[in-house]
Every structure is written in structure tokens, then in C-alpha cells.
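In what follows, a structure is listed as C-alpha cells, so that the remarks can point back to it.
The complex is shown incomplete by one protein chain, all other protein chains being positioned as in the whole.
On to subunit A.
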Amino acid sequence: MNEWIEGIVALFLLLGSLFALVGALGLYRLPDFFMRLHGPTKATTLGVGGMVIASMIYFGARDQGLSLHELLITLFLFITAPVSAHMLAKAALQQKLRLHEKTRGRPWEQ
């Protein structure tokens, strides 16, 4: 395989890993539960996206054809990530988890 393609694949893999790392850091660093939700729901989308693009380029170049089934990973991730975040947030509201003291606005009672 051409060095250029290998370089591009490596670049996308690094970029993807970097964003996955940032998402994990967010989960670790942010002060309260609701803020922690933001890291994994967003930063990881680009993390997975970078790896998916790397995979598409790699297998596309190796097999001399178009490799598109990686797109399904993105599709399923876009469908499932908001749902799991929503369920986690609902559970946290139910449990009345401690909020960071600077949080403005209060969740309602139902």
C-alpha cells in the first residue's frame, strides 16, 4: 500500500483516538453528573467518526473497492447515543443527584 494512504489512515486514527481521550477526560474531570454526560455524548462521536473514516480508507485501498458498511456504525451511534444520554439524565433527575453549586435553573418536579 502506498505510503501516502498509510499516512492518512494513521492521521485519522490519531485524530479519532485524541477525541475519544478528550471524551474520557471529560467524564473524569467535570464536577457533576449532568456535566459529565456531555463528554461521552459528544466528543466520542468525532472519536468514532475518525476511526470509521480511517477504516473506510484502509479497506477501500486494500480491496480496491468502496467500503461503506462502516457508515452503519455512525448511523447506529447517532441513533443510540442521545437515547442513552436521555435515559441516564432521566434516572439522575429521579435520584435527585447533587448539582454543581453554580448550576442555574432547577429541574422540575413531576
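Please note the rule applied: a residue touches a chain if its C-beta (ideal position, glycine included) is under 8 Å from a C-beta of that chain, and two chains touch if they have at least 3 such contacts; residues count from 1.
Keep this in mind: contacts and distances are computed from a predicted model.
Between the listed names "Peptide ABC transporter, ATP-binding protein", "Stage III sporulation protein AA", "Multicomponent K+:H+ antiporter subunit E" or "Deferrochelatase", the UniProt record for the complex's undisplayed chain reads "Multicomponent K+:H+ antiporter subunit E". Mapped onto subunit A, the footprint of the missing chain covers residues 19, 22-23, 25-26, 29-32, 34-35, 37-39, 41-43, 45-46, 67-69, 71-72, 75, 78-79, 81-83, 85-86, 89-90, 92-93, 99-100, 102-108, 110.
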